[in-house]
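One structure, as C-alpha coordinates, below. Some questions next.
Of the protein chains in this complex, one is absent; all others appear in place.
For chain A:
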Amino acid sequence: MAVHTTLSYRFFLSIALLSILAAVSEPTDLTTELVSLRSSSESGVIRLNDVSKFITSVATPRPYSLIIFFNSIDLNSNPLQNFRREFGFVSASFISNNKNRSDVTNKLFFCEIDSSDSESFHRFGIQSLPQICLVDPSMENLRHHERGMMEEADVDGTAESVAEFVESRTKLTVGPIHRPPLLSKTQIGVIASLIAISAPFLIKKFLKGETFLHDSRFWQYGAVLVYFFSVSGTMHNIINSIPMYLRDPEDSNRLVFFYEEPEIQLGAEALSVGLLYTGVGLLLAYVTDALVRVRNVNEQRVAMVLVMVVSFLAVKRVVYLNNWKTGYQIQMYWPSSWQ
(Lines give C-alpha, C1' and ligand atoms only; values in the text may rest on other atoms or scores of the structure.)
Protein backbone atom coordinates (compact mmCIF):
# COMPACT_ATOMS: atom_id res chain seq x y z
CA MET A 1 0.00 0.00 0.00
CA ALA A 2 2.75 2.36 1.00
CA VAL A 3 4.70 1.64 -2.14
CA HIS A 4 1.61 2.18 -4.16
CA THR A 5 0.91 5.52 -2.54
CA THR A 6 4.40 6.81 -2.99
CA LEU A 7 4.39 5.63 -6.56
CA SER A 8 1.10 7.25 -7.34
CA TYR A 9 2.21 10.31 -5.48
CA ARG A 10 5.28 10.59 -7.63
CA PHE A 11 3.18 10.01 -10.65
CA PHE A 12 0.77 12.76 -9.66
CA LEU A 13 3.65 15.06 -8.91
CA SER A 14 5.17 14.60 -12.30
CA ILE A 15 1.80 14.97 -13.98
CA ALA A 16 1.21 18.13 -12.00
CA LEU A 17 4.54 19.57 -13.00
CA LEU A 18 3.88 18.68 -16.56
CA SER A 19 0.44 20.12 -16.58
CA ILE A 20 1.63 23.31 -14.97
CA LEU A 21 4.30 23.62 -17.63
CA ALA A 22 2.14 22.56 -20.55
CA ALA A 23 -1.36 23.80 -19.95
CA VAL A 24 -1.29 26.55 -17.41
CA SER A 25 -4.21 28.41 -18.86
CA GLU A 26 -6.81 25.63 -18.78
CA PRO A 27 -7.36 25.18 -14.99
CA THR A 28 -7.38 28.91 -14.36
CA ASP A 29 -10.09 29.22 -16.98
CA LEU A 30 -12.06 26.60 -15.14
CA THR A 31 -11.54 28.45 -11.87
CA THR A 32 -12.83 31.68 -13.33
CA GLU A 33 -15.79 29.80 -14.77
CA LEU A 34 -16.52 28.31 -11.37
CA VAL A 35 -16.23 31.76 -9.79
CA SER A 36 -18.68 33.19 -12.27
CA LEU A 37 -21.07 30.26 -11.71
CA ARG A 38 -20.77 30.82 -8.00
CA SER A 39 -21.48 34.51 -8.20
CA SER A 40 -24.67 33.78 -10.14
CA SER A 41 -26.01 31.63 -7.32
CA GLU A 42 -27.44 33.32 -4.25
CA SER A 43 -25.74 31.27 -1.55
CA GLY A 44 -22.72 30.46 -3.69
CA VAL A 45 -23.66 26.82 -4.22
CA ILE A 46 -23.02 25.78 -7.78
CA ARG A 47 -25.47 23.47 -9.50
CA LEU A 48 -22.97 21.04 -10.98
CA ASN A 49 -24.38 19.78 -14.27
CA ASP A 50 -21.17 18.77 -15.91
CA VAL A 51 -19.11 16.57 -13.65
CA SER A 52 -16.62 15.56 -16.30
CA LYS A 53 -15.79 19.12 -17.19
CA PHE A 54 -14.73 20.17 -13.73
CA ILE A 55 -13.55 16.93 -12.22
CA THR A 56 -12.78 13.92 -14.34
CA SER A 57 -11.37 15.57 -17.44
CA VAL A 58 -9.18 17.95 -15.49
CA ALA A 59 -5.68 16.77 -14.86
CA THR A 60 -4.83 16.30 -11.21
CA PRO A 61 -3.94 18.07 -9.10
CA ARG A 62 -6.77 20.43 -9.81
CA PRO A 63 -6.24 23.97 -8.54
CA TYR A 64 -9.45 23.74 -6.48
CA SER A 65 -11.42 21.43 -4.22
CA LEU A 66 -15.09 20.81 -4.67
CA ILE A 67 -17.44 19.95 -1.88
CA ILE A 68 -20.54 18.35 -3.27
CA PHE A 69 -23.92 18.03 -1.65
CA PHE A 70 -26.01 15.24 -3.10
CA ASN A 71 -29.57 16.42 -3.19
CA SER A 72 -32.87 15.06 -4.36
CA ILE A 73 -35.65 17.54 -4.94
CA ASP A 74 -38.00 14.77 -6.08
CA LEU A 75 -37.64 13.03 -2.76
CA ASN A 76 -39.40 15.98 -1.16
CA SER A 77 -37.89 15.28 2.22
CA ASN A 78 -37.95 18.05 4.79
CA PRO A 79 -34.82 17.11 6.73
CA LEU A 80 -32.87 16.82 3.49
CA GLN A 81 -33.94 20.28 2.31
CA ASN A 82 -33.17 21.73 5.73
CA PHE A 83 -29.72 20.23 5.49
CA ARG A 84 -29.34 21.66 2.00
CA ARG A 85 -30.22 25.08 3.39
CA GLU A 86 -27.62 24.66 6.13
CA PHE A 87 -25.11 23.69 3.47
CA GLY A 88 -25.96 26.93 1.69
CA PHE A 89 -25.26 28.86 4.92
CA VAL A 90 -21.81 27.30 5.13
CA SER A 91 -21.12 28.27 1.55
CA ALA A 92 -22.32 31.84 2.02
CA SER A 93 -20.40 32.17 5.29
CA PHE A 94 -17.24 30.83 3.68
CA ILE A 95 -17.45 33.40 0.92
CA SER A 96 -18.31 36.34 3.15
CA ASN A 97 -15.74 35.43 5.81
CA ASN A 98 -12.96 35.32 3.21
CA LYS A 99 -14.20 38.22 1.13
CA ASN A 100 -10.90 39.86 0.28
CA ARG A 101 -8.87 36.72 -0.05
CA SER A 102 -9.48 35.29 -3.48
CA ASP A 103 -6.61 32.86 -2.92
CA VAL A 104 -8.77 31.19 -0.29
CA THR A 105 -12.17 31.45 -1.91
CA ASN A 106 -10.90 30.15 -5.23
CA LYS A 107 -9.56 27.02 -3.57
CA LEU A 108 -12.92 25.62 -2.57
CA PHE A 109 -16.27 25.60 -4.32
CA PHE A 110 -19.57 24.44 -2.89
CA CYS A 111 -21.54 22.40 -5.37
CA GLU A 112 -24.72 20.42 -5.52
CA ILE A 113 -25.78 17.49 -7.66
CA ASP A 114 -29.41 16.53 -7.95
CA SER A 115 -30.62 12.96 -8.17
CA SER A 116 -32.08 13.75 -11.61
CA ASP A 117 -28.48 13.57 -12.76
CA SER A 118 -28.39 9.84 -12.17
CA GLU A 119 -25.17 9.42 -14.09
CA SER A 120 -23.25 11.53 -11.60
CA PHE A 121 -24.87 9.70 -8.72
CA HIS A 122 -23.69 6.49 -10.25
CA ARG A 123 -20.20 7.85 -10.76
CA PHE A 124 -19.91 8.71 -7.11
CA GLY A 125 -21.57 5.49 -6.07
CA ILE A 126 -24.14 7.29 -3.94
CA GLN A 127 -26.53 4.85 -2.27
CA SER A 128 -28.14 6.93 0.42
CA LEU A 129 -28.89 10.54 1.20
CA PRO A 130 -27.93 12.91 2.71
CA GLN A 131 -24.37 12.61 1.55
CA ILE A 132 -21.57 15.11 1.23
CA CYS A 133 -18.36 14.46 -0.63
CA LEU A 134 -15.17 16.45 -0.81
CA VAL A 135 -13.34 16.14 -4.10
CA ASP A 136 -9.82 17.22 -3.27
CA PRO A 137 -7.36 18.34 -5.97
CA SER A 138 -5.69 14.96 -6.29
CA MET A 139 -8.72 12.70 -6.31
CA GLU A 140 -9.01 10.62 -9.44
CA ASN A 141 -11.30 7.71 -8.89
CA LEU A 142 -14.64 9.02 -7.79
CA ARG A 143 -15.97 5.65 -6.67
CA HIS A 144 -13.18 5.14 -4.17
CA HIS A 145 -13.44 8.26 -2.25
CA GLU A 146 -13.83 7.08 1.36
CA ARG A 147 -11.40 9.75 2.33
CA GLY A 148 -13.61 12.46 0.95
CA MET A 149 -16.94 11.19 2.18
CA MET A 150 -18.41 12.76 5.23
CA GLU A 151 -18.86 10.11 7.88
CA GLU A 152 -22.39 9.06 8.56
CA ALA A 153 -22.16 9.94 12.24
CA ASP A 154 -21.10 13.48 11.34
CA VAL A 155 -23.93 14.07 8.90
CA ASP A 156 -26.24 15.46 11.53
CA GLY A 157 -27.74 18.12 9.37
CA THR A 158 -26.15 21.21 10.89
CA ALA A 159 -24.03 23.81 9.18
CA GLU A 160 -21.46 23.50 11.97
CA SER A 161 -20.81 19.84 11.18
CA VAL A 162 -20.26 20.65 7.51
CA ALA A 163 -17.91 23.51 8.38
CA GLU A 164 -15.97 21.28 10.74
CA PHE A 165 -15.70 18.63 8.02
CA VAL A 166 -14.46 21.14 5.49
CA GLU A 167 -11.94 22.66 7.87
CA SER A 168 -10.55 19.30 8.90
CA ARG A 169 -10.04 18.13 5.32
CA THR A 170 -8.97 21.21 3.40
CA LYS A 171 -7.08 23.27 6.01
CA LEU A 172 -9.16 26.25 4.91
CA THR A 173 -11.09 28.16 7.53
CA VAL A 174 -14.79 28.67 7.09
CA GLY A 175 -15.16 30.99 10.06
CA PRO A 176 -18.36 31.68 11.96
CA ILE A 177 -21.58 30.60 10.28
CA HIS A 178 -23.91 33.47 9.42
CA ARG A 179 -27.51 32.43 9.44
CA PRO A 180 -30.02 34.94 8.08
CA PRO A 181 -32.11 36.41 10.92
CA LEU A 182 -35.62 35.03 11.36
CA LEU A 183 -37.06 38.25 10.02
CA SER A 184 -35.32 40.48 7.56
CA LYS A 185 -34.62 44.10 8.45
CA THR A 186 -37.45 45.46 6.31
CA GLN A 187 -39.88 42.98 7.84
CA ILE A 188 -38.82 44.01 11.33
CA GLY A 189 -39.23 47.64 10.32
CA VAL A 190 -42.73 47.06 8.97
CA ILE A 191 -43.79 45.12 12.06
CA ALA A 192 -42.31 47.73 14.39
CA SER A 193 -44.05 50.58 12.58
CA LEU A 194 -47.34 48.66 12.57
CA ILE A 195 -47.04 48.14 16.31
CA ALA A 196 -46.13 51.79 16.81
CA ILE A 197 -49.13 52.96 14.81
CA SER A 198 -51.62 50.57 16.35
CA ALA A 199 -50.35 50.98 19.94
CA PRO A 200 -52.46 54.05 20.80
CA PHE A 201 -55.61 52.41 19.45
CA LEU A 202 -54.87 49.16 21.26
CA ILE A 203 -54.16 50.98 24.51
CA LYS A 204 -57.36 52.96 24.18
CA LYS A 205 -59.34 49.81 23.51
CA PHE A 206 -57.60 48.06 26.33
CA LEU A 207 -58.38 50.82 28.79
CA LYS A 208 -62.01 50.69 27.75
CA GLY A 209 -61.97 46.93 28.30
CA GLU A 210 -63.08 45.91 24.85
CA THR A 211 -60.39 43.47 23.79
CA PHE A 212 -60.76 39.72 23.46
CA LEU A 213 -58.70 39.48 26.65
CA HIS A 214 -61.69 40.78 28.55
CA ASP A 215 -63.90 38.05 27.15
CA SER A 216 -63.95 35.20 29.64
CA ARG A 217 -64.94 32.77 26.89
CA PHE A 218 -61.53 33.22 25.30
CA TRP A 219 -59.85 32.15 28.52
CA GLN A 220 -62.32 29.33 29.05
CA TYR A 221 -61.69 27.75 25.66
CA GLY A 222 -57.98 28.36 26.02
CA ALA A 223 -57.84 26.62 29.40
CA VAL A 224 -59.78 23.60 28.18
CA LEU A 225 -57.61 23.40 25.07
CA VAL A 226 -54.37 23.48 27.04
CA TYR A 227 -55.79 20.84 29.33
CA PHE A 228 -56.76 18.68 26.37
CA PHE A 229 -53.33 18.86 24.77
CA SER A 230 -51.43 18.28 27.99
CA VAL A 231 -53.50 15.44 29.32
CA SER A 232 -53.23 13.57 26.06
CA GLY A 233 -49.45 13.73 26.37
CA THR A 234 -48.87 15.83 23.25
CA MET A 235 -45.59 17.07 24.68
CA HIS A 236 -44.34 13.52 24.76
CA ASN A 237 -45.16 13.15 21.08
CA ILE A 238 -43.60 16.48 20.14
CA ILE A 239 -40.38 15.85 22.03
CA ASN A 240 -39.93 12.33 20.71
CA SER A 241 -41.44 13.30 17.31
CA ILE A 242 -43.77 10.34 17.25
CA PRO A 243 -45.99 9.73 14.19
CA MET A 244 -49.78 9.76 14.28
CA TYR A 245 -49.99 6.07 13.37
CA LEU A 246 -47.82 3.17 12.26
CA ARG A 247 -48.12 0.61 9.54
CA ASP A 248 -48.42 -2.95 10.69
CA PRO A 249 -45.08 -4.59 9.85
CA GLU A 250 -46.85 -7.82 8.88
CA ASP A 251 -49.66 -6.34 6.86
CA SER A 252 -48.81 -3.01 5.29
CA ASN A 253 -52.45 -2.17 4.59
CA ARG A 254 -53.37 -2.28 8.25
CA LEU A 255 -52.70 0.80 10.27
CA VAL A 256 -51.78 0.65 13.93
CA PHE A 257 -53.29 3.44 16.00
CA PHE A 258 -52.75 2.06 19.50
CA TYR A 259 -49.43 0.90 20.80
CA GLU A 260 -49.31 -1.67 23.55
CA GLU A 261 -46.62 -0.27 25.79
CA PRO A 262 -47.12 2.28 28.53
CA GLU A 263 -43.97 4.26 27.76
CA ILE A 264 -44.86 4.95 24.14
CA GLN A 265 -48.01 6.34 22.58
CA LEU A 266 -48.93 7.17 19.02
CA GLY A 267 -50.35 10.53 18.00
CA ALA A 268 -53.85 9.37 17.11
CA GLU A 269 -54.04 7.33 20.28
CA ALA A 270 -53.02 10.28 22.43
CA LEU A 271 -55.52 12.64 20.85
CA SER A 272 -58.39 10.19 21.06
CA VAL A 273 -57.78 9.42 24.72
CA GLY A 274 -57.31 13.12 25.42
CA LEU A 275 -60.66 13.69 23.74
CA LEU A 276 -62.27 11.07 25.97
CA TYR A 277 -60.72 12.62 29.07
CA THR A 278 -61.86 16.10 28.14
CA GLY A 279 -65.17 15.08 26.60
CA VAL A 280 -66.59 13.52 29.75
CA GLY A 281 -65.82 16.63 31.76
CA LEU A 282 -67.33 18.90 29.15
CA LEU A 283 -70.48 16.79 29.01
CA LEU A 284 -70.81 16.99 32.78
CA ALA A 285 -70.36 20.74 32.58
CA TYR A 286 -72.95 20.87 29.82
CA VAL A 287 -75.50 19.09 32.02
CA THR A 288 -74.89 21.18 35.11
CA ASP A 289 -74.52 24.51 33.34
CA ALA A 290 -76.52 24.50 30.13
CA LEU A 291 -79.05 21.71 30.31
CA VAL A 292 -80.58 22.96 33.55
CA ARG A 293 -81.70 26.08 31.72
CA VAL A 294 -83.67 24.11 29.13
CA ARG A 295 -87.43 24.37 29.84
CA ASN A 296 -88.61 21.25 28.02
CA VAL A 297 -88.44 18.28 30.41
CA ASN A 298 -88.41 15.62 27.70
CA GLU A 299 -85.60 17.32 25.90
CA GLN A 300 -83.67 17.34 29.15
CA ARG A 301 -84.38 13.69 29.73
CA VAL A 302 -83.16 12.61 26.27
CA ALA A 303 -80.07 14.77 26.48
CA MET A 304 -79.21 13.46 29.93
CA VAL A 305 -79.60 9.85 28.94
CA LEU A 306 -77.40 10.45 25.93
CA VAL A 307 -74.78 12.24 28.00
CA MET A 308 -74.77 9.52 30.63
CA VAL A 309 -74.45 6.70 28.11
CA VAL A 310 -71.65 8.46 26.25
CA SER A 311 -69.79 9.31 29.46
CA PHE A 312 -70.17 5.84 30.83
CA LEU A 313 -68.82 4.31 27.62
CA ALA A 314 -65.99 6.81 27.47
CA VAL A 315 -64.85 6.08 31.02
CA LYS A 316 -65.19 2.35 30.41
CA ARG A 317 -63.17 2.66 27.22
CA VAL A 318 -60.34 4.55 28.94
CA VAL A 319 -60.23 2.05 31.79
CA TYR A 320 -60.13 -0.79 29.29
CA LEU A 321 -57.41 0.86 27.20
CA ASN A 322 -55.37 1.61 30.28
CA ASN A 323 -55.53 -1.96 31.51
CA TRP A 324 -54.65 -3.22 28.06
CA LYS A 325 -51.76 -0.84 27.64
CA THR A 326 -50.16 -1.09 31.05
CA GLY A 327 -51.08 -4.66 31.82
CA TYR A 328 -52.26 -3.65 35.28
CA GLN A 329 -55.42 -5.07 36.71
CA ILE A 330 -56.79 -3.17 39.63
CA GLN A 331 -57.68 -5.32 42.56
CA MET A 332 -61.26 -4.74 43.65
CA TYR A 333 -60.79 -5.74 47.32
CA TRP A 334 -64.06 -7.64 47.53
CA PRO A 335 -64.50 -9.71 50.68
CA SER A 336 -62.84 -13.07 50.18
CA SER A 337 -66.15 -14.91 50.61
CA TRP A 338 -67.49 -13.20 47.46
CA GLN A 339 -64.88 -14.53 45.13
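Following the convention adopted for this analysis, a contact is a pair of C-beta atoms (placed from the backbone, for glycine too) under 8 Å apart; a residue touches a chain by one contact, two chains touch by 3 or more; residues count from 1.
In this section, contacts and distances are computed from a predicted model.
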Omitted chain (choose from "Calcineurin-like EF-hand protein 1", "Glycoprotein-N-acetylgalactosamine 3-beta-galactosyltransferase 1", "Transcription initiation factor TFIID subunit 6" or "dolichyl-diphosphooligosaccharide--protein glycotransferase") - UniProt protein name: "dolichyl-diphosphooligosaccharide--protein glycotransferase"
Candidates A:His122, A:His178 or A:His214 - the one touching the absent chain: A:His214
Touch criterion as defined above, residue of A:Ile188, A:Ala223 or A:Met244 at the omitted chain: A:Ala223
Interface residues of chain A (partner: the chain not displayed): 153, 203, 207, 209, 213-214, 216, 219-220, 222-224, 226-236, 238-240, 262-265, 269-270, 273-274, 277-278, 280-282, 284-285, 287-289, 291-293, 297, 300-301, 304-305, 308, 311-312, 314-315, 318-319, 322, 325-326, 330-333
